[in-house]
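The complex appears here without one of its protein chains, the remainder shown in place.
Chain nomenclature is as follows: A and B, assigned in order of appearance, with residue numbering initiated at 1 for each chain independently.
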Amino acid sequence: MEIQEIHARLAREFPDAVEAPPEVTSGETFLKVTAASIQDVCRFLKTESDLEFDSLMSLSGVDYPPEELVVVYHLCSTLRRHRVVLKVFVPREDPKLPTVSSVWPTANWHEREAYDLFGIRFLGHPGLRRILLPHDWEGHPLRKDYVFPTEYRGIKCHD
Amino acid sequence: MPILENKFEENVVFSTVDEMINWCRLSSIWPMTFGLACCAIEMMAVGAGQYDMDRFGAGAFRATPRQSDLMIVAGTVTYKMAIRIKRLYEQMPDPKYVMALGVCASAGGPYYEHGYHVLKGVDKIVPVDIYVPGCPPRPEALFDGLLKLQEKIRHQKVLRRPDDEEIAALQAQTEQYDQETRKLHPVPKEYRG
Partner (left out) sequence: MTRKREFKSQEIYVNMGPQHPSTHGVLRLMLRTDGEIVSDVAPMIGYLHRCAEKYGESGTYQMMIPYTDRMDYLAGMNCNWAYCLAAEKLGNVVVPERAEYIRIVMGELNRIASHLIAFGTYGLDLGAFTPFFYALDEREKILDLFEMVCGARLTYSYFRIGGVSQDLPEGWEQRCNQFIDDFRLRMKEFNDLLSHNYIFIKRTADVGVISPAMAIDYGCTGPVLRGSGVRWDLRIDEAYSLYDRFRFQIPIGRGEKGAIGDSWDRYMVRIREMEQSCDIIKQALRGLPDTGEYRAKVPKVFKPPKGEVYVRSESSKGELGFYLISDGTDRPYRVKARSPSLSNLCVLPAISEGMMIADLVATLGSLDIVMGEIDR
């Protein structure tokens, strides 16, 4: 199924939640979904019989200072052989959106990683804590304005 | 000792106690099974048939620090891991040696500039005896490092009373490590993750 058809299906079900895919000159296009409805949209995409997006390939955060953080969902259907990209834009000051780990269990660790590296909070996540960095680390390193630490637990970071 | 020469059968060797102890030590260095990253794969290759580290008496990889003499820090040390490495080092019995295998363990290597989570050299937390450069070092380089370490052990003084200056230096070193250890406080019990 092409992305326009998927968008048409979603627009019928969630009239205000999904925007039409923007025209891109190169690369892949995407569907912009509002933060509040991402969980319902994902559940719909997974369970509907002609969509069946059973696999979440990847969940990434992207930082666009100064306003926005983006969570990108790459979905794929192993049965129907089609894929779609969803994007959720959240404000940089208070980034939060519902979790999709109840839809795809694999999202659990991916969301923890996005929280760890970008500071995006996933509401309803079963255990949102740092996954890669130590628990007492300060800051979220993949944000563009991240300042490197000078010291960690008494160890100097640079000479 | 000319007076004793030719008085005994063959296979009796005269030597100093120092030399004998050093010879024993250097001929059976037991490394710890402790791989961090890419270099650990080369360490595995060294343990396997083609390179065979057993030739130098260093093939008995021990799984626990309490039975090992040599810690081969094979790979990139991150801050999260640094605390554990420090603890592993402290669990090893004396005499203990540390080999920094690869540029990451020696100085941060390719992760020096933007590696916010990479320790820039394991010598920031434990004393290192041998640095082996390379990314990753070839097995031959590891052997070279091992032979250099053996050479270092061969010339150690074992039975000697240290003078006052040395005792003071040792005490200062111990205190420094104690202080650093206190800084590297353990992870709170309630935290798991």
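FYI, a contact is a pair of C-beta atoms (placed from the backbone, for glycine too) under 8 Å apart; a residue touches a chain by one contact, two chains touch by 3 or more.
Computed from a predicted model, the values in this text were never measured in an experiment.
Across the entire complex, the residue among B:26, B:53 or B:81 in touch with the chain not shown is B:81. Among B:101, B:118 or B:132, the one in contact with the hidden chain is B:118. In the full complex, chain A contacts the hidden chain through residues 24-28, 54-58, 60, 62-63, 72, 74, 78, 81, 85, 104-106, 108-110, 117, 130-134, 141-142.
Residues 32-38, 40-42, 44-45, 48-50, 63, 65, 75-76, 78, 80-81, 84, 88, 110-111, 113-118, 135-136, 138, 192-193 are the ones on chain B that touch the missing chain.
Keep in mind that, in the parts below, only the chains that are shown with their structure count from here on.
Measuring from the averaged C-alpha position of chain A to that of chain B gives a distance of 44 Å.
Residue ranges on chain B touching chain A, taken from their complex, read 79-80, 82-83, 114, 116-117, 119-120, 124-125, 180, 183-185, 187, 191, 193. The touching residues of chain A, counted against chain B in their complex, run 127, 129-135, 141, 146, 148-149, 152-159.
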